[in-house]
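Structure in structure tokens, see below.
Removed from the display is one protein chain of the complex; every other protein chain stays in position.
Our next item is chain A:
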């Protein structure tokens, strides 16, 4: 075992000198900072550029001809690790298609309270419809208002760019090998079948006490 080291307390004079020197250094540091440029960003007046890869609020883009890029494939819903996305796809009406695909997002909601902005939905989207914008001011007064639906995600101007051309072939209705349009007319169905199905799914969910807000219900129905 090593011999215990005898601690010699420093002499009072030396200690006082050390304290004084330390204080002087500290005072010098603060005084230097006093004249330096301030780091404050006057936030609402001035905003800092965010990085290009910043992930903020979602939007669902449209083509320049007004068609929605989202084809209701639900891959974003599958990819979402936080289960924030819910997609109710419905079949397009061939005469007035919402999207170039077979289906479109009849109801689309993102629970921004759950979203972790990982961007996996954006990665998963095969048509490039879903995009995380640079927007980050998303405060709201109620939790319901933070479940974004079509009204906020689709029905607004795209922030960055619109895709000029529909790269997918236009949807002209599903054509099963036998009796393409005939069966449908025979059954006397007015709305496309998929839409009704989606409607039923939505109402089931609402009966179960879901938190879909009033405005969203209006959009959905």
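In the analysis below, contacts are C-beta pairs under 8 Å (C-beta built on N, C-alpha and C of every residue); 3 or more make two chains touch, one makes a residue touch a chain; residues count from 1.
Going forward, contacts and distances are computed from a predicted model.
Undergrad: Can you work out the missing subunit's protein name as recorded in UniProt? Choose among "Iron-sulfur cluster-binding protein", "Tricarballylate utilization 4Fe-4S protein TcuB", "NADH-quinone oxidoreductase subunit H" or "Putative high-affinity branched-chain amino acid transport system".
TA: Matching the unshown chain against "Iron-sulfur cluster-binding protein", "Tricarballylate utilization 4Fe-4S protein TcuB", "NADH-quinone oxidoreductase subunit H" or "Putative high-affinity branched-chain amino acid transport system" yields "NADH-quinone oxidoreductase subunit H".
Undergrad: If I consider the whole complex, including the chain that's not displayed, which of A:39, A:53 or A:95 touches that chain?
TA: Spelled out, the listed residue whose C-beta touches the missing chain is A:39.
Undergrad: Which residue from A:26, A:81 or A:128 sits in contact with the chain not drawn here?
TA: Checking each option in A:26, A:81 or A:128, the one touching the absent chain turns out to be A:26.
Undergrad: For review purposes, identify every residue of chain A that touches the missing chain, sorted by number.
TA: 23, 26-27, 29-31, 33-34, 36, 38-40, 42
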